[in-house]
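One protein chain omitted, others in place.
Moving on, here comes subunit A:
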């Protein structure tokens, strides 16, 4: 009896990522499917794409995605289709539209701004350490040549 319960438990485990049966025979289409899957979010999971996820919904999305591919959709058409069905939330790479531009531009802006500030600070910091006169230079050279590190 106990063995039966355990067997039932094992049978009930969720699937793991892409199943062999889901894969397309055409390797080019399948490669495109894998690439697209990595950019689509498993909606019921926490931060997993549908390619990695073991959830049932992810499996459905993978199959749906492959159906569209077989039907001859382009990558953009498939993504538009997914967004139309599930909303922007499905995209792991946020679109570059509207306020999202802030997200995309912010790093470079900060980098340029920080660079400018740092550049100004460095030029202001720049001292003019007195250059060595020839006598000092010669003495330094002598010291360097006879250099014995302890």
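For the reader, a short list of remarks on this structure follows.
Note that in this section contacts are C-beta pairs under 8 Å (C-beta built on N, C-alpha and C of every residue); 3 or more make two chains touch, one makes a residue touch a chain; residues count from 1.
One rule holds for everything that comes next: contacts and distances are computed from a predicted model.
When the unshown chain is looked up in UniProt, the name that turns up among "ATP-binding cassette domain-containing protein", "Vitamin K-dependent gamma-carboxylase", "Cytochrome c-type biogenesis protein CcmF" or "DnaJ domain-containing protein" is "Cytochrome c-type biogenesis protein CcmF". Here the missing chain is touched by one residue of A:63, A:118 or A:140, and it is A:118.
Taking the whole complex into account, subunit A touches the unshown chain at residues 6-7, 9-11, 13-21, 23, 38-39, 41, 46-49, 52, 54, 87-95, 98-100, 103-104, 106-107, 110-111, 114-115, 118, 121-123, 125-127, 129, 144, 147, 149.
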